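Below is one structure; the comments refer to it alone.
A single protein chain has been omitted; all remaining protein chains appear in their positions.
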Amino acid sequence: MSHAAARRADGAELDGGRPAAVELRRVSVRYPGAPAGVQPALADLSLRIEAGETVALLGPSGSGKSTALKAIAGFEQPSEGTVLLAGRDVTGRPPAERGLGVVVQQYALFPHLRVADNVAYGLRARRLPRAQVRARVAEMLEMVGMESHARKLPRELSGGQQQRIAIARALAIRPDVLLLDEPLSALDARMRQDMLEELVRLRGELPDVAMVFVTHDQSEALALADRIGVMRDGRLVDLGTADELYHHPRHAFTASFLGGSNLLDGVIEPLGSVFESGFEGAAPVSSQAVSSQTGSSQTGSSQTGPAQTGLGRGGASPTFRVRLDAGGSVGARVADPGFEASSTGGAITVAVRPHALRLLPPNGADRAVGLRGIVQSVQWRGAGHRLRVALGRSGRDAGCSVVVDLEPFAAVPEVGDSITIGIVPGEAVIVPRDTTIGGLRAVAGPASAGATA
Amino acid sequence: MSAAQVTTPAAASPAVGRPASPRPWRRTRGSVRALGWAVPPLAVLAAIFLVPLAETVWQSVTDQDGAFKGAAEWVRVLGSAALLRALGTTLWIALLSTTGCVLVGTFLAVGLSFVPFRGSRLAVRLLEAVVSFPSFILPLAFGILYGRAGVLNSALAGLPGSPHVDFVNDVPGVVLAEIAYFTPFVVRPLLAVFGQIPRDLLDVSGSLGAGPLMTLRRVILPAARPALAASAGLVFLLAMNEFGIIMFTGAKNVVTLPMLIYTKSIVTFDLPAAAVVACLQLALSLTVYGLYRALVRRLSGGSRAAA
Partner (left out) sequence: MLLHSRSARAAVKVALVVVLALLLGVPLLAVALAAFAGSWNGVWPSDPTLAHLADALSADNLASISVSLQTALVSSIGAVAVGAWAALAARSARGRAARVIDAVFHLPAAVPSVVVGLGLLTAFSRPPLTLNGTAAIVVIAQTTLVLAFAYNTVAGAAEGLDPVLEQAAGSLGASPVRVLFTVRLPLLLPSIGAALGLAFALCMGELGATIMVYPASWRTLPVSIFALADRGSLFLAAADTLVLIAVTVAVLGLIARLRGRTMVR
């Protein structure tokens, strides 16, 4: 990752006064003809991307991430807000005047032009001398390893090869910013891995180019991006380094979309005291070191947010005991330094990733503190087993279910078994409750059905 | 670089031909039966179309009483200046009309596809409706508007110097009417082609620095070339064969081959001479039609191989 990774999450810090490569100021895009009441395709997006930085816009389809990219490229005109490139206001200017490299989802190679002519397109638009065009085309084709395909037509190339040509064509004009819309989505699984490595290599060869890419695949974002912007319903809900977002999600949506966290509603216990984080129950895993964080008070939390200290996992985040709606209680830490439990009346959501859940021994003394549940389904996933567990005793209050990824050699329970689950210390994160994420929240329907069976 | 060597050959392999039928004998028997089915419609076509055409050819080498007299009529007609003039006029009008239709049709199709405005759908409907109107509605309208006693001239008569327009009853009037009537034949296939061009292609062209003209010339028009060639061929054929429009313009000095056939057979009752001209026109039309079909087959075959 480049030097930009250490930059502050909100990107507000200026790099020696140099203007950002791309800056969006409160940009909204409303498609013409859409009724006024309808959510705009992109709402009030502010974002700075520095030269040399890679930013991924991550979100489900329809979240506005592609629209954001199109607003930067000039393919869509913002209904409000300003787009700046290297400090220059380009709002309303046509794409041709922006000088960006753009790679669209289906590559959009010109079907009647040979590979070399596709790559030369932007150079010819700039009326460069023939010799220069030829040299630059050769250079670009070499960079993407496609020298031997110069005379071919796009339809004679595989998907991965077309992708390379699209990138070579975009980079031929020496853009300061490279925009990639779902660069890997049209490729099969194996090609996708190769191409991802290729993009990482390209990233290294172009230290000064700002890259913005759009993806719905968190692994692409984690592998390639310095910072990730999580988008939902046309809005940027979270922005930060991969590490920040993964370990300190500030929103339930970020937690569930990036890493597939289980979301468990609960209430912070009114004790108000900081609780010492120990493993919930016994300690079958020793690799998860318990951090020493006993002394920190609730007031201290506002000064030492994880994003600023950069301590990462198990940092000095304040930890609370949370009583879950589904029964049981857990210790969970606060990720967002600005979060105040009092503002929500104590009602919050706890996000836990499937691999941070462990089965507790059936007759251990720890059963008292763990989450009780009934196994609904068991799925073999190669590296290990994935369980879906309906929480609650005997399905009586089966409000929700959780997904548990077992460790490779853990004993596998059977469907219908009554089990107790513990959480690896430091892995449960408190996020503001967001009742709109119904689809991603583990919900009641099938859970109760399985529990009663 | 390892990834570069990974190619999927399936995508690059040429189109595979239709596999041979596993049981050819059965196919032959089926074809024979199918040909039997084709006999009744073919018989009707022969009776009302092929035989009459053959009789016309025969007429051109016989006298009024039906006796064979060889190529005398051909020599007489082919040697006449009127025929050569008619041939020239026919081709000239067809060429002008085709050029006009291609230019106007391309402009309309590009505009309606890529710079849509409120009412552009209505415009497309209008273009499609015109094809089912009788062709003579246009020369009739031109006569009303721009004829010698038409609207424009009576409006102009009030102006000082009483300017005068008079183009309707001549080649320009015919060509304009034909452009108006045949342009939809160019617009419709182009709209279909332009509807298939992904918007991404235009966006990317723009982001690479191409202005609208370069995008038009290097991206849009190349995609339209096959459809444009085919519809130009069709319009040329239709314009060459057109009769109603020229008849309605009432232009005495616009004598095309169809007009010559009409006057020779209906006005002067010189049927053998009319037959010779008809044979010439027939040969010309069929040649153009053959070229048109070959073009369409090659273009569609090319695109199929590409798919």
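For reference, chains read A and B in written order, and residue numbers begin at 1 within each chain.
One rule holds in what follows: a contact is a pair of C-beta atoms (placed from the backbone, for glycine too) under 8 Å apart; a residue touches a chain by one contact, two chains touch by 3 or more.
Fair warning: this is a prediction, and the values are worked out from it, not measured in the lab.
Student: Which listed residue (B:143, B:209 or B:226) would be found touching the missing chain in the intact complex?
Tutor: In the full complex, the listed residue that touches the missing chain is B:143.
Student: Considering the whole complex rather than only what is displayed, give the residues of chain B touching the chain that is not shown.
Tutor: 27, 30-31, 33-35, 37-38, 40-42, 44-45, 48-53, 55-56, 59, 66, 104, 107-108, 110-112, 114-115, 117, 119-120, 123, 126-127, 130, 132-138, 140-145, 147, 149, 151, 154-155, 179-180, 183, 199, 202-203, 206, 212, 215-216, 220, 237, 240-241, 243-244, 247-248, 250, 257-258, 261-262, 265-266, 271, 274-275, 278, 281-282, 285-286, 288-289, 293
Student: Counting contacts across the full complex, list the positions on chain A that touch the omitted chain.
Tutor: Within chain A, the residues touching the omitted chain are 74-75, 93-96.
Assume only the chains that are shown with their structure count from here on.
Student: If you average the CA atoms of chain A and of chain B, how far apart do the two points sit, in angstrom?
Tutor: Roughly 57 Å, centre to centre.
Student: Which stretch or stretches of chain B touch chain A in the complex?
Tutor: Result: residues 1-4, 6-8, 11-12, 198, 200-201, 203-211, 214, 218-219, 222-223, 306 of chain B touch chain A.
Student: Using the touch definition from the top, list the residues of chain A that touch chain B in their complex.
Tutor: Touching chain B: residues 70, 73-75, 94-96, 98-102, 104-106, 108, 110-113, 121-122, 125-126, 144-146, 155-161, 164, 169-170, 173, 190-191, 194-195, 197-198 of chain A.
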